[in-house]
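Excluded from the complex is one protein chain; the other protein chains are retained at their positions.
All chains are identified by letter, namely A, B and C, in their written order; residue positions are counted from 1 within each chain.
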Amino acid sequence: MDATRVSVVGATGYTGAELLRLIAGHPRLELAAIVGHSTIGQPVAEALPSVTGTLSARIEAFDASAVASRSDAVFCALPHGASAAVVRELRALGTVVLDLSADFRLADPEVHREWYGDHAAPELVSQAVYGLVELHREALRTADLIAVPGCFPTASILALAPLVREGLVAIDSIVIDAKTGVSGAGRAPKLEAHLPEIGEGIRAYKVAGLHRHTPEIEQELGRLAGQSVRVTFTPHLIPITRGVLATAYAVATPSSLGAERCAEAARALYDGSPAVSVLPVGTDPDTLWVRGANRALLSYAVDARTGRVVAQCAIDNLVKGAAGQAVQCLNVRFGFDEAEGLRAPAVWP
Amino acid sequence: MDATRVSVVGATGYTGAELLRLIAGHPRLELAAIVGHSTIGQPVAEALPSVTGTLSARIEAFDASAVASRSDAVFCALPHGASAAVVRELRALGTVVLDLSADFRLADPEVHREWYGDHAAPELVSQAVYGLVELHREALRTADLIAVPGCFPTASILALAPLVREGLVAIDSIVIDAKTGVSGAGRAPKLEAHLPEIGEGIRAYKVAGLHRHTPEIEQELGRLAGQSVRVTFTPHLIPITRGVLATAYAVATPSSLGAERCAEAARALYDGSPAVSVLPVGTDPDTLWVRGANRALLSYAVDARTGRVVAQCAIDNLVKGAAGQAVQCLNVRFGFDEAEGLRAPAVWP
Amino acid sequence: MDATRVSVVGATGYTGAELLRLIAGHPRLELAAIVGHSTIGQPVAEALPSVTGTLSARIEAFDASAVASRSDAVFCALPHGASAAVVRELRALGTVVLDLSADFRLADPEVHREWYGDHAAPELVSQAVYGLVELHREALRTADLIAVPGCFPTASILALAPLVREGLVAIDSIVIDAKTGVSGAGRAPKLEAHLPEIGEGIRAYKVAGLHRHTPEIEQELGRLAGQSVRVTFTPHLIPITRGVLATAYAVATPSSLGAERCAEAARALYDGSPAVSVLPVGTDPDTLWVRGANRALLSYAVDARTGRVVAQCAIDNLVKGAAGQAVQCLNVRFGFDEAEGLRAPAVWP
Partner (left out) sequence: MDATRVSVVGATGYTGAELLRLIAGHPRLELAAIVGHSTIGQPVAEALPSVTGTLSARIEAFDASAVASRSDAVFCALPHGASAAVVRELRALGTVVLDLSADFRLADPEVHREWYGDHAAPELVSQAVYGLVELHREALRTADLIAVPGCFPTASILALAPLVREGLVAIDSIVIDAKTGVSGAGRAPKLEAHLPEIGEGIRAYKVAGLHRHTPEIEQELGRLAGQSVRVTFTPHLIPITRGVLATAYAVATPSSLGAERCAEAARALYDGSPAVSVLPVGTDPDTLWVRGANRALLSYAVDARTGRVVAQCAIDNLVKGAAGQAVQCLNVRFGFDEAEGLRAPAVWP
């Protein structure tokens, strides 16, 4: 059987590098074009030293026709806003696109405008399927434009979806306290990621509803709840490279709800989902346990003294939170086993 | 004027080491006995390499009379449960005791029993004053037994006290998501603090109301609220050595509450408190900004979309969360300037 | 074609975990027994949370017959000293053994005794082939007992072998300054790996010829030099989890030697070696560039002012320095492509 040919646009950032790693280990995929911007013409290993000895290709400039003609699918790992125009060109040529930016994640144009401003390719929004396989598996089988979710929404939605779906929590009581490693901030040097200023500290940022991942979470939980959902979402920067832990709090309904019941709801929803593991009640997930792996670890507890559920989800922000999730979507879209190329245990310790 | 003579019991743990550092830099204190357990007879620098070249004394075994006769005050930095008996001996000899364990923090014997079991010196509990200077300054001036708060309660209470005191949040809506560096877990090697298993991960522990610091927080907020308070408290372990960040969430009352109003409440409560700084609205505190310093940084935000206040407090768990707080209590008790020996900026970066 | 059946003895340490990860990703291998000691009967994921969702087997006690009958080859990842007896049992049953301990690395019994004491299976020493594929590829094709090198020797020997082989450095002038992540110290908690004491420090240990990896380095360089070699080897502990960087210094012969000539010598020796990359002169390797990968990055520089070569080698201590190297040996022994299952780029960042 012929391999499926895939290209990566925006290959020299962290998500791009992770896509190259996962494609290299995927038995059904063949890497076609590696597209960059400031490193055009360089051997990939110069821009991404981690592929030294494994990849001899050079980085290409973006040329939609050249890329489309050699690719069955293209992963776009470009910044928010820059992606839409590239996606439009590729879609016009019929290529399946897995877009890792936020450009096509929000189905409601008004919500998109509110958080991101004007859209560069509004006519494509309705085509896009939100690439959280665990919730949109069927729609993804035929999707030609897949909006791969962000890392925070992936962790937050996976943790809360079973509770919201079964009405186990009060919809207006959701607080999500998220912690992320620094790679989520991208590869461009900045003071917030300068080791002396972050290496031994902890801090929140975009506090109290300012983070753009908030509406994605609300959209997906709202779909499950059948009503509008508003959450308080606060991210924190932690001095590690990879990993997102979402700790979500909500009022239990009924107040007698137990942790096992929450875990059951999760097991029911994620039955048949190879990328999700619901931990035994009493075991709390560690982001290190999923480093490098396309896996979400979920755990549920109930604070009986206060009647609140605490739902946790740990992922690797670059894998289940980005590149691995994109490959998982591609697997579904192209009819492969959903876990193809994504079965590796974590790189631990 | 004669120096005040102080001793440290339990000097070779992390809190003990920090006490020795702060005492060395305090112009009104003179170090008397340095008491240890497994390192008796060793030069201090063998047990605590950080004092090499600065301290030539040897570690002594605990002998209440010997310690009391040479000390105006004693810092007890022993584990919970082990402290009470030592405190009883010292108090019987009339020495002022600053106890850094949890043994005397809970005023209600029933609550203590529920969380810690039987008390080893129950007759002393009513003598003890809770050593959060910002809330108990007057009582501390004459206290002979001071129960120095834990690191999580210090950060949590300081963040929430202004809101609770002025009725700015719904009392039953408080969720505290705390993050701590690893030094809080003490000096005994354990898998949870083994660098390969923690160095690149994030995880919660004692989730959903299991952490023993919870009742301290509830006691102090309850005093301010004039009613019983229950909070959902969840700590997380972060791979840095020092620092606690408490991110507290609560429903704003009224829902139109603004962040400036919260900050004002904090400035009002902490006016004249040298160890607390309320940051400008929009600036989020980083634990690195207080490393090594006896300072709490507070910040307030309001999520207008959901009507929730987000209150943050960053401290160094070993300083404002332990040793520095103890010295601050001693300053108040002995009539020194409250900031004496505690004015240093943070060790940054 | 049937898969080759392999088992792992000592599976719950860091090297064991890495072996399980690499076996899972190897298309020619099938995992048979997973043998542990203190976790017998547990599901593997309880002892090694990183395999959650990927491995449902349970940990077995060691039973030589049971293991041998189900295995074509066995990886022994036991501590030094404990391995020899297990190896003897397995070899008596005819199983190919890849031993990751030091027990069979030293060919000279006197040298072994000097550094490790009496040998528990001396009769097997002469059977063992030193598992540094790049130097012993031919002998490994038929080896039934393979002594997989340690992490420091791997990095040190790979860096220096080309220079020693071609007589480019003075044999008596070699100094090796090595830096290692903490995972090399194993999984048992100890103060040296307790995050608060190591997380923000740098220190040497076993300074000035005390480290047991020294004679391995001398043995292999001596073989190439055709004469006895003595090196000054000093390891340093660095607060990261994975990675070894060896920085080796030696007097250039002739003194006019250039870096390009050194790099050429390395390219010549490692021609056809898929696990070694010689970097362009001027590029210094970073251990992060090989994390998770079975790859050694080499670089050469010459200090023209002093006439010294500086040879560097970066590896992941758990992969090319342990588990990956063992799989590479197995590939050679069983006639697979040497890079089978080992082609993944690094997990970066």
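Descriptive notes on the structure:
Criterion: contacts are C-beta pairs under 8 Å (C-beta built on N, C-alpha and C of every residue); 3 or more make two chains touch, one makes a residue touch a chain.
Please read these numbers as outputs of a predicted model, since none were measured by experiment.
Only one residue from B:10, B:243, B:274 or B:321 touches the chain missing from this view: B:274.
Touch with the chain omitted from the figure is made, among B:241, B:312 or B:325, by B:241.
Interface residues of chain A with the unshown chain, by the touch rule above, are 14, 181-183, 187, 189-191, 193-200, 239-241. Panel shows chain B; residues 14, 17, 20-21, 24-25, 27, 48-55, 183, 200, 241-242, 274, 276-277, 279, 286, 288-293, 295, 297, 343-349 of it touch the chain omitted from the view. Where chain C meets the chain that is not shown, the touching residues are 172, 175, 177, 179, 181, 196-205, 207-209, 230-232, 234, 236, 238-243, 245, 247, 249, 259, 284-289, 291, 299, 301-306, 308, 310, 312, 314, 349.
As a working rule, only the chains that are shown with their structure count from here on.
Chain centres here are C-alpha means, and the one lying farthest from chain A is B. Distance from the chain A centre to the chain B centre is 39 Å, each centre being the mean of its Cα atoms.
Centroids of chain B and chain C (each the mean of its C-alpha atoms) stand 46 Å apart. Counting partner chains per residue, chain C has residues 14, 183, 200, 241 touching two or more of them.
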